[in-house]
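A protein chain is absent from this complex, but the other protein chains hold their places.
Entry: subunit A
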Amino acid sequence: MAILETRKLNKHFGGLHVTGNIDFTLQPGEMHCLIGPNGAGKSTFFRLILGEHHPDSGQILFSDEDITRTKSFQRIRKGISVKFQVPGIFKELTTRQNLVIALQHHVPSGNLAEEVDRLLEFLKLSQDHAQLAGNLSHGQKQWLEIGMAIALKPRLLLLDEPTAGMTPDETHATGEMLHRLNAAGMTVLAVEHDMAFVRQIAHRVTVLHLGKVFAQGSINDITADPRVAKIYLGEVDA
């Protein structure tokens, strides 16, 4: 049983078809990367999965349950979690408070402080627990948001450019972090541009181009496909 499946997913804004008949399947335990040039429809595809946009036609299934019309917060409660491209943290609150708000939903009061400490350590943010989140470095903000997303113990973690703006060391550390989460059973779907990072984490890669699935396979298959190289240079039509 696939953890996520989209069937003929269509979304258009006015005359622009942003996603066209996307058929996509994600298996449990997979680390999957979505790549594609700007405007390929990656972020819109994420927003459709999250329920921030509603498709014009098609279906979204999460563990075989149709969630096409389910509200965003209900999808989160079913086990989907997200880290946005621009860090979506609570800047005026401390790092600790950010995690408390993420954890309090399902962790009883008695265990909350302990769980926050554990997560801070995992995110390498223990020393900055009292720091306002807005004052953290960019990489730390990205980690904090990943921490908030995984605090929900999701079955499916969506990451929109998780390493954008990170140093190579931070990017590598993020990859290791995701491997540990994946080893614990979390399925990961990430939109990413950094091919070294994609190589570090992805079991499978899907290339989106002009709102359609253009290619799919292992990172080696994808990088060896000359058509994929060409779409990044704008030489191939869908």
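Throughout what follows, a residue touches a chain if its C-beta (ideal position, glycine included) is under 8 Å from a C-beta of that chain, and two chains touch if they have at least 3 such contacts; residues count from 1.
Note that contacts and distances are computed from a predicted model.
Missing chain, UniProt protein name: "ABC transporter permease", from among "ATP synthase epsilon chain", "Sarcosine oxidase subunit delta", "ABC transporter permease" or "Acyl-CoA/acyl-ACP dehydrogenase". Of the options A:Thr6, A:Thr44, A:Ser81 or A:Thr174, the residue whose C-beta touches the omitted chain is A:Ser81. Of A:Ile35, A:Leu50 or A:Leu125, it is A:Leu50 that touches the chain left out of the display.
For the chain missing from the display, the contacting residue among A:Lys8, A:Arg69, A:His105 or A:Arg180 is A:His105, taking the whole complex into account. Set against the missing chain, the residues A:Ala2, A:Leu93, A:Ala173 or A:Ala215 yield one that touches it, A:Leu93. For subunit A, the residues in touch with the chain missing from this view are 50, 52, 71-73, 76-77, 81-82, 84, 88-94, 97, 100-102, 104-105, 109, 145, 148-149, 151-152.
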